[in-house]
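All protein chains but one are shown at their positions in the complex.
By letter and in written order, the chains are A, B and C; residue numbering begins at 1 in each of them.
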Amino acid sequence: MLLRHTPKEISERSALTINPAKTCQPIGAMYAALGIHGCLPHSHGSQGCCAYHRSTLTRHYKEPISASTSSFTEGASVFGGQANMLQAISNIFSVYDPEVIAVHTTCLSETIGDDLKQIKTKAANEGKIPAGKDVIYASTPSYVGSHVTGFSNMVKSMAMVAEPTGKKNGLINIIPGWVEPADMEEIKRLVNLIGVGFILFPDTSGVLNGPLSGEYKMFPEGGVTMKELKSTGDSIGTLALGEWCSADAARWLDTKCKVPCSVLDMPFGLSATDRFIDALRTIAGVTIPEEITNERGQLVDMISDMHQYTYHKKVALVGDPDQLIAMTEFLVSMDMCPVHVVTGTPGNAFEKRIKELTRDMPFEVNVRAKGDMFLLHQWIKNEPVDLLIGNTYCKYIARDEDIPYVRWGFPILDRQGHQYFPTVGYKGGLRLLEKMLGVLLDRKDRDDQEQKFELVL
Amino acid sequence: MLLRHTPKEISERSALTINPAKTCQPIGAMYAALGIHGCLPHSHGSQGCCAYHRSTLTRHYKEPISASTSSFTEGASVFGGQANMLQAISNIFSVYDPEVIAVHTTCLSETIGDDLKQIKTKAANEGKIPAGKDVIYASTPSYVGSHVTGFSNMVKSMAMVAEPTGKKNGLINIIPGWVEPADMEEIKRLVNLIGVGFILFPDTSGVLNGPLSGEYKMFPEGGVTMKELKSTGDSIGTLALGEWCSADAARWLDTKCKVPCSVLDMPFGLSATDRFIDALRTIAGVTIPEEITNERGQLVDMISDMHQYTYHKKVALVGDPDQLIAMTEFLVSMDMCPVHVVTGTPGNAFEKRIKELTRDMPFEVNVRAKGDMFLLHQWIKNEPVDLLIGNTYCKYIARDEDIPYVRWGFPILDRQGHQYFPTVGYKGGLRLLEKMLGVLLDRKDRDDQEQKFELVL
Amino acid sequence: MATTNKEKLVQWDPAEVKAQLLEKYPAKVARKRARQIMINEALENETPEITANVRTTPGIITMRGCTYAGCKGVIMGPTRDIVNLVHGPIGCSFYAWLTRRNQTDAGPDGENYMNYCFSTDMQDSDIIFGGEKKLEAAIQEAYDLFHPKSIAVFATCPVGLIGDDIHTVSKRMKDKFGDCNVYAFSCEGYKGVSQSAGHHIANNQVFRHIVGENDVPKEGEYKINLLGEYNIGGDGFEIDRIFHKCGITCISTFSGNSTYDQFASAHQADLNAVMCHRSINYVADMLETKFGIPWIKVNFIGAKATAKSLRKIAEYFGDQALIERVEAVIAEEMPEVEAAIQEILPRTAGKTAMMFVGGSRAHHYKELFDELGMKTISAGYEFGHRDDYEGRQVIPNLTVDADSRNIEEIEVEPDETRFKPRKSDAEMKKLEESGYAFKHYDGLAPDMDKGTLIIDDLNQYEAEKLVELMKPDIFCAGIKEKFSIQKLGVPMKQLHSYDSGGPYAGFKGAINFYKEIDRLVNSKVWGYMKAPWQQNPQLSATYQWE
Partner (left out) sequence: MATTNKEKLVQWDPAEVKAQLLEKYPAKVARKRARQIMINEALENETPEITANVRTTPGIITMRGCTYAGCKGVIMGPTRDIVNLVHGPIGCSFYAWLTRRNQTDAGPDGENYMNYCFSTDMQDSDIIFGGEKKLEAAIQEAYDLFHPKSIAVFATCPVGLIGDDIHTVSKRMKDKFGDCNVYAFSCEGYKGVSQSAGHHIANNQVFRHIVGENDVPKEGEYKINLLGEYNIGGDGFEIDRIFHKCGITCISTFSGNSTYDQFASAHQADLNAVMCHRSINYVADMLETKFGIPWIKVNFIGAKATAKSLRKIAEYFGDQALIERVEAVIAEEMPEVEAAIQEILPRTAGKTAMMFVGGSRAHHYKELFDELGMKTISAGYEFGHRDDYEGRQVIPNLTVDADSRNIEEIEVEPDETRFKPRKSDAEMKKLEESGYAFKHYDGLAPDMDKGTLIIDDLNQYEAEKLVELMKPDIFCAGIKEKFSIQKLGVPMKQLHSYDSGGPYAGFKGAINFYKEIDRLVNSKVWGYMKAPWQQNPQLSATYQWE
């Protein structure tokens, strides 16, 4: 057994986290910042943080991840990191020449209380920020929230780039939340098909799913431009996908720039995508093209064709709140039963929402925010499941308990595909369903008695 | 064991086929005919043929397959099927009202020597073919070639609809060969991106991957129109994808309508897609859009990122000639080793081509045209492989021999996805590679000793 | 789903429906079909005559298959230790390869060719010069590779036309091998009008070449044969479980999970219990004539029907021990069935079903829908005969048309040495007087409500119309029909192959079926067919921001 020391009996823990279902804020801020064109994320702390975040993102995407650090020494930790930050800014602009530096803090710089606003001002005054370039920053203390919070905080800082001109630009801001580059691409494809003008931020497509072509671009083509971000204050509205990932930025634009917003679920699965598409339709007053209606119908078709294999299957889920909420709704809509749902990110609203979504399920749901994968594993030992969905760390549970397992979430360190194939939208729903059916039917083909072995499924 | 009576020792067989790697012509003709808009395929034979073909296609697509039959009785078999055919034509047009009926023969009607040309003429003369409607036909004797031959024959009959006007239409004919609806869609996407006008035939997209929407359309939106088919004689050229599936139609247009043609491999994998795209570029004299070059680079990127898992892996392949040729080239290009390659379709050119493609491989290749899956299984018993690729019937071998297995080809009766996700083109290459890696790495995760179990792959 | 149900408080008049079904047909077709669409009047106890077992009109998209399918696919397919070699072009063998879900268990002897597909893969040269040599070589190769007990040869369309004498070839090889029985079936696809002819041809040859071959006595009490049970989805396994529990010995099953030896020993049974009347009654009759084994109609589809059939068998043997054991088994099995139905009934009661399948199944499955409180508003057979609709009493005055005339009827004589009446005339008389019915089958019609529609050889066009007009909650037929029906938003259950489910026979099977129908008629998916923008497409509404 890989997790041989995990007991079935559950004892409540107040202080010890085992096998976390979250990580810290800065990596989320770094991922979000990579969704700005020409941006170098910068970690204001000791250099280990930056190394860890870059390594994790690199393993997840099998792509180069560039980010710099203030390389705190003991001295800086005592006297403050301003000198390091200033030095970093001038070095970065002279050596790497990005359009913008997106600084996020760490538990270190937060604990010593560095003031980024003031440091930026000083840098500007000292002419360390070249004309036309910029430095943005977000406070992302590792001891608050999770990687999701850090993502949300950096996205909010992106919104704060807005410079309302008073003249509407006729565009809709779309904040996709923490989804894959392929998902951002798919969202853009759908919105373009509907024929709505938009600004998508962040946008990591074209940044983290790049080609191998013999040249290395530190700043690839993709990403939302600073020009676009400035313009978000003139948009006719903001669709924020995901309460945890995207709502803060949207509400800031609402309050500060009078850009009205609406917070939707992430468009995973049938119903959440329906709501997203219909929102765009109503806002823009357009009709939905046949192509999209057809994709939707294909998803409904596959749900009905394979319903006998999804019906009442028990599922365990672990991941981030916005994704889990959408996935739970999707599973329930296919008559599947998410019986264990865990996120490491805090938030009682999460547990409430999951309970609502699973209200009519024939099984009682176990749900926990601020939980960990050790607890999930114990729940599974007490009530086994037919399917496990989560990030790569789930495979230790999947192997020990011999559970069909679909990789979905962050990080995925041992498989490819998430960079290239979306799981949002109707096509994404088809892919998710294909993957679930794949592992469920592989198990059936593995375990069926010979006389029950089926050619046609 | 599911195939418990298959011995390891190989004895040559001259008369007995066991577990065929092909089926008969008519089903190929039926599939091709479904790629014409408003077409009802018609089986001229006893009603069992039609029932079997419809059932097989239905199981493969989980979609309704409409086709009619001449319902031969013993009488018809003795006195000829003309009366049945004439009766069928008038019933079909009055009850189902298709644009066109695509008739194919069977071993029965071929053996008794029915003359479709003459029957059609009689039907026309008797006014059984309403104005603006048409009947096309192909001779598809089940005892010649295979389902691939039947497909090719019906495609040729589609080409014969051509009515050259002497005035070029500026379009390129593209004959995709026996690929999935999703593949036809992907080919259209690529050609549209390149910005070339074209006629794709047959085109089963929009026919066999339809939505569930509460209405049943016997003749869905998709398919190449008869109008387009008439126009193929005015095209500037024909790209035929696959020697076995598409060449005859292309060469007929060349000889009879002076529409020059070129026969390429089916665009599965990197190099074959490169040749297809570059052919379009040269013919149309356009530059390839960044988007396509980028998709190509993504495929190259994934090939390099996961090369350690594909390198020198032994693969067994079974399927149809055109698909296997392209797949073999793709595998070899990733330093994989297709060591056993079997098709049930006759053709020495096939064995020759496969031997060329695998010339520099570190292993000797076993290749057989007109082979069967019983032989493939015996080869595998004698030289085990790391991966098996083929249609659903392979799963009996995969389970008995415990081999990682990717479903690809026809028919796939036990999984979904092939209707919706292409395997042609660069994106298709990404999908194929994702699937191969999926099963190879699942096996690794299953079999690795605990101390060697890997988080990051 | 509530939504789909609301849509449909359908009222329909059967005459109106019938008229609409015929509307679009050319006059000739309409006349023919009119005779195959019957408005039932069961409650008046007058069963009108229906036309059945007649050719399908060319061009009309039919559900039917061919004679080969009935012979090789249905009857012989499920026998695990016979190498079924198809003589013909590759297709017919390929399509019949594992596509029916007749399950087989290799058993102790470990012989199971079920997962294999054997063909002579005839080429044009064979068509031109004849295929006998190739057939002979193929039989030899099969024998050398597998040394099976038996090899069965099946003819596909061209074989009859080119005049290959498959019977002589088979005989020659049988004699050559000595330890392997080889015989052939002239089941060319063009014979007859449906699978039904194939059943008959199979019955004949099995009886002629196999039945009675093994006289080594079979042990066991209460020996019966189960005829017309094909172990789709494991039905036969469930019935075997019940027989075993009751102490009833099943000598042979025709032909689910069967072996050559079972057929060969079938004449040792004391009763033939017939499930699928259509496909196997020929063998039942021949076994009675030649060996003196009486037969009764049974049905193990439906929990009540299962109990009834078990009691009927017990009553035949008349042994108190058996009668009590059967009652004990029923008492033990029924509570679970009743618990299931109680849980599910509220979600199924009042819904409606349609069934167009087989030659007996439409009738059998009505039992299960009755138990679910669902009304069968229309039903029919794909390849049934009049007696399957109206009852065996019509057999004497059945007319045999040109299409069926050539299907061999074999004359059977009582076996000089082995004919043995199982009961004295007195015993038989006593049983019959007490209302016990031998060789009796009333058919589907009497069990259907008045005013329901009974339709023979339903085709795709009529199926669609029926669903559109009568809006059933579930429709049952085969794979070819499945998705055109479901596109209309009506769940479709295959009753040939059960899609992926089963067993549905016996007690546990009934519970499986209840659950399956519950899943199908209550699946959430039927509520998703329209997108929000299709449900309320108006664009007037301005978007509500937070």
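In this text, contacts are C-beta pairs under 8 Å (C-beta built on N, C-alpha and C of every residue); 3 or more make two chains touch, one makes a residue touch a chain.
What you see is a predicted model, and the numbers here were worked out from it, not measured in a lab.
Participant: List the shown chains that the missing chain touches in the full complex.
Facilitator: Those shown chains that the absent chain touches are A, B.
Participant: Which is it among B:A21, B:I65 or B:L270 that touches the chain not included here?
Facilitator: The missing chain is touched by B:L270.
Participant: Which candidate, B:G113, B:G127, B:G166 or B:G285, sits in contact with the chain we can't see?
Facilitator: B:G285
Participant: Of the listed residues A:S146, A:T328, A:N366 or A:Q416, which contacts the missing chain in the full complex?
Facilitator: Looking across A:S146, A:T328, A:N366 or A:Q416, the contact with the absent chain belongs to A:S146.
Participant: What residue numbers in subunit A mark contact with the hidden partner chain?
Facilitator: 2-5, 7, 11, 13-20, 22-27, 42, 45-49, 51-56, 58-59, 62-77, 84-85, 87-92, 94-96, 106-108, 111-112, 141-144, 146, 210, 212-218, 344, 374, 393, 396
Participant: Across the whole complex, list the residues on subunit B that are touched by the chain not included here.
Facilitator: 237, 251, 254, 260-263, 270, 274-275, 277-279, 281-283, 285-288, 293, 296-297, 300, 303-305, 307-309, 311, 333-335, 450-452, 454-457
Criterion: only the chains that are shown with their structure count from here on.
Participant: By count of C-beta pairs in contact, what is the leading chain pair?
Facilitator: Max contact pairs: B-C.
Participant: Closest chain to the overall C-alpha centroid, by per-chain C-alpha centroid: which is it?
Facilitator: Taking the mean of C-alpha atoms per chain, the most central one is B.
Participant: Which integer distance in Å separates the CA centroid of subunit A from that of subunit B?
Facilitator: 39
Participant: Express in whole angstrom the distance between the two chain centres, defined as the mean CA positions of subunit A and subunit C.
Facilitator: About 54 Å separates the centre of subunit A from that of subunit C.
Participant: For subunit B, what residues touch not just one other chain but two or more?
Facilitator: 2, 59, 62, 210, 212-213, 393, 396
Participant: Which residues of subunit C are in contact with two or more other chains?
Facilitator: 98-99, 106, 483, 486, 525, 528-529
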